Structure formats: structure tokens, C-alpha cells
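Next up is a structure, given as C-alpha cells.
As you look at this complex, bear in mind that one protein chain is not there, while each of the others sits in place.
Right, chain A next:
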Amino acid sequence: MNVAETVFIDNVPTTETDASPPSVTEQKADEADHVLDTMQTQDFPPPSTAKDQFQEELVIKPLHSGDIYASFQFRTQWDTDFLLGSKVSHYRLFPKSLGQVISKFSVRELHISFTQGYWRTMQWGQPFLPSPPGAELWVWFQDTVTDVDLAWKELTNVLSGIFCASLNFIDSTNTVQPSASFKPLGVGNVTDQRFLRYAVLPREIVCTENLTPWKKLLPCGSKAGLAVLMKSEKLFHSSFHSQALHIRPVCKCKSTSWELRQTLNVVFDLHTSGQGKREWSLFKMFSRTLTEACPLASSSKVYVDITDNPQGELFELSPATPLVSQAVVLGDGRTYSVYDLTDHATFGQTHSLNVLLRWRAAESGEMLRPLLHGERYVAGYGLQTGEIHTLVYNNHPYRAFPVLLLDTVPWYLRLYIHTLTVTSKGRDNKPSYIHYQPSKDRLQPHLLEMLIQLPPNSVTEVTVQFERALLKWTEYTPDPNHGFYVGSSVISALVPSVVAMDTNNTQERPLFSSFFPCKEESTYFMRIYTEPLLVNLPTPDFSMPYNVICLTCTVVAVGYGSLYNLLTRTFQVEEPSQGLAKRLANIIRRLRGVPLLT
């Protein structure tokens, strides 16, 4: 990752707490004690009434394809306000580097994700937190910010330094202000899109160098708790890797508090990581087992999705746990076995927990088709024009629902917006809302937002033609023949839930509860990303300057030279030369002083 330009925060006062978090995370075993000491010596409230808390959890979900999905979530919550007049200078669990960023740039919400790989919705179902391939950053600023663009620019550079990523490549050519797709997720009532910035870097490659700074933001670092499982050699030996960070204000109902949510999602592949055997354990996935919870965590749990396996007929889970939790996740009622790491009994005799899932049958049942699913590709051939096709699938058998489609296309693909068509089931499907911001060459990308109603059980196809621009020769990347990336489209929707779809009442429920579909479960919010596109632009042969020089020189020498010659030469009639006899005679005449012969 190139971090060409990094603005460091230097005007935020650093006080006596310099040695406390985030550098706490770098210290070894007795962190908790150290923090306690710091707190007591500085006369802060004792930890029992501390207004911050930290929770960690890991969800393991066996997928129908035989792969396994592991999702870590770490939540730090702090009842403080970075934005009030008093400078926040003492940090306990909340990472200081981020706190300073929030107060300096008056950030209201910050969502950043780094993803390597594409989430295969059709094989894996829905992820808990979706993210597009590459880096995605969207930020809501406070309405007190006067120059949002400047704050955004500085913020991206600072984040670039914090996460060791090329976020500094975010500039006006890939930043947009979506009007509807990205609403604030925390409390607050500002929804003016002027304070929102959204950017995606589809080419960003995520690797260890991004993971390490991300891990350092955790109160226990990777020394204790669930984070010990995050060894990069295993995390990056997977089909999908995504790490994200979300900061938002949440309501504690008296005052606002800040929530920092760090998530990491990994999918391990059956054939490469699992050697083709349907048998997964923590050790096989992460080459580590769990031995303790993070001492700073108020809750630390491991969930295993056993919805498809209520009686243990599909796979065997060991060690067995009596704790079972039920939740509605993405519109679907799920059942989880829970391991509470704060309870010593969980670790048993061996003082370690290695959750093991062993399949009894080679095949698992058919997966329910995901209700919403998107696809995108470039159609056509040649280097002049093309067509972007976006397919949105509604697999719900009888319910239509609206989706918001957000497309950001770089300026060098010149969209012919008059060719925009939206068709479902062979008929024109007129979007009820269109927000289009045309591009400006070298300044801003195209932004297209549409609200489309998806008929039940249908494929909606959105097509728009484009022309490929010829760039200036300095604007090509060092590898121009690789192609240029177009970021993923974002499809946001309120999807009817699977629970409500279940009219057959296959699940045991009391009769009195099941006549009308339950209201609060009837829809849920979902966001999916399509794949990014790789588009080839007309690329000159970069040995061309040499050829041009040769050709120009030749043309100048031959063409211009001879023309110049013709124009400047004076033409004279050549006198016929005198004969030899006459010349001799003249010499004699000159000697004699007689007038010469002519």
C-alpha cells in the first residue's frame, strides 16, 4: 500500500495518559491491572462505574457449500462526547487514535471496511455485515463542519496512515454523496447528504499490514480473548476476508455514547483449507484454540449456528454446551449454541476450547435461495463502447419489494444516460426515484441512484451504455493493460423476512401466534454489493513516443525540408558557359588591355 501523504494529528493535546491505550494494547499480560492503576492514581471513577465496556463474540456458521464462516465482532461502547467543549484526553478501552480522529474532524459516523474477495451470496447466503471487494469508506460529518471536502480529504489521509492502506487515493474523482442509500446508522437527526461522503477503492488489496493496525485497536490486542485466533497466516488462507470498523453514536437514552464496532469475517474453503473433509474445528481454522476471554471484556462468547441441526443429525458439535440462544438474523430465526468464555467451566479439563464440528453425512440439505441477489458485468466487445448490465434478483415467491440501487462509475466511462433501461420480466420497470449526478472529466464520477420496485420472483435488469474515454498519456496507471476498475454497485433493500414467508408453519409455533405474520419481523434491512468491474480502456502502445519522434523527424526532414528548400531557393537562369577558345582569347585580350569579348 502506498501511503504517499499522511497527515498526522499533532495539535490534539496529548496529556499524561499518553502511556495508556492505545499503547496499552502493546503491553503484555497484566493490562487490566495496569489500567486499574492508571485510573486510581489519576483519581478517576473506579472501573465498576466506568462508562465504557467491551464485548467480544465469534459466530461460526457452517455453510451449505461445506465451507465455514467465522465472524468476529468486538464492540467498545463509551458514554462520552468527543465533540463537547471539554477535550477528551483519557482513554481506557476506546482507542485513542480513533477518538482523536473523531474529535478533530467532527465525525459523526465512520464506516470503513477492507475486503479481499467477493461474498458469494448464492453459495453462502447473506453475510452479517456486507462489504464490497477492496476498501470502502463512508463518513457522516457533524453539521458544524464548514468545509466538508477539506475535512474528508484530511480524514482519508489520516485513516490511510492508521490502517496502512491507500485510502489517500480517495479524491474527488471517486467520492460521491449518495442521497438515499447510506443513511446514518446511529442516533442523530442530520440527514443532509452534504455531510456524507462515500468512496470505494475496488483495487485495494488487503493483507497483514492492514490487519495488524486493526488488531491494535482492540483493548486486548491479539494477546487474549478471541483475538488470539487472528493469525494472519490462517486468516489470509481463506476464500473471503473482510475486516471492518464502524463508529457511530448510539443512544443510552440520557446522553449519547459512542460505539466502536470492529468486525472481521472469514470464510474458510472446504477444498483448500479443509482438505475436502467436512470437519471443522477452531484449531483447523485458526491453528489456535481458545484459552481465556479478554480480561477487559464484559462479555465474551462463541456462537455456533445449529439451526439446520437441531437434533444433531447433520453434524456433531463438541464439546457440547447447554446454552442455546435464539435470534432473528437477517429475517430468519436462527438457533445458536453458545460458549461463554467468561465461565471457566467452558474450558474444561484441558484449559482450552477447541470447538469441533464433525459432519455425519457428506451432503447438507439444499440452501434456501437468498431472497435478494445481484450481479453485474460489462457487455459488448471492442474498445469504443460497452454496456453495463446490473441484474437484481428477487427470489421471493410472492412479494414485491423496493430496492435502492447505487452506481458509482468513474468519469472515464462516459455513461449515455439516455440509454438507461430498467426491465423486469420483459417489461419496462420505471424507477420511482432517480438521482443522477453526471460526471465531470477528471473531477467527479457519475452517481446514479434509483429506487426500483422488484416484482416477485423476477430478475430486474438495469442496462446503461457507455463510451470509453481516451485518457491523457500521464493518466494511465503503470499497468494500463490490466484494465480499470469500476466499484461495486450497492443494492439496499427492505427485504420481506423468511419468517413471514413461512406460511406452511413448518416450525413449531403456538397456533395463536401464527395467523398474521409477525410485524416486526416482516421486513429487514439488507445491503448487498455486486462484483466490481474490470474495464479495458483504449491503451496506447507506450513505446509510441519513440515511434512518434522517429516519424515526426522523418516527416519534418523529408516534407518540410524539401518544401522549405523550394521556397527559399532563388532560381536563376544559368548562363551557358563560354567556349574554351573564347576564354583563352579573353585572357589574351585582358593582358593586352583590349575590351573583352562577350
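As a convention for this text, a residue touches a chain if its C-beta (ideal position, glycine included) is under 8 Å from a C-beta of that chain, and two chains touch if they have at least 3 such contacts; residues count from 1.
Following the convention adopted for this analysis, contacts and distances are computed from a predicted model.
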Item checked: Chain left out of the displayed complex - its UniProt protein name, from "histidine kinase", "GPI-anchor transamidase component GPAA1", "DNA excision repair protein ERCC-8" or "BHLH domain-containing protein" -> "GPI-anchor transamidase component GPAA1"
Margin query: Among A:270, A:290, A:372 or A:403, exactly one should touch the missing chain; which is it?
Written below: A:270
Next item on the list: Just name the one of A:195, A:240 or A:466 that touches the chain not displayed here.
Entry: A:240
Check: Which of these, A:99, A:134 or A:431, touches the one chain of the complex that we don't see?
Finding: A:134
Next item on the list: Pick out the residues on chain A that sit against the missing chain.
Entry: 116-118, 120, 122-123, 133-134, 202, 236-241, 269-272, 275-276, 375, 377-383, 387, 389, 479-483, 485, 531-536, 539, 558, 561-562, 565-566, 569
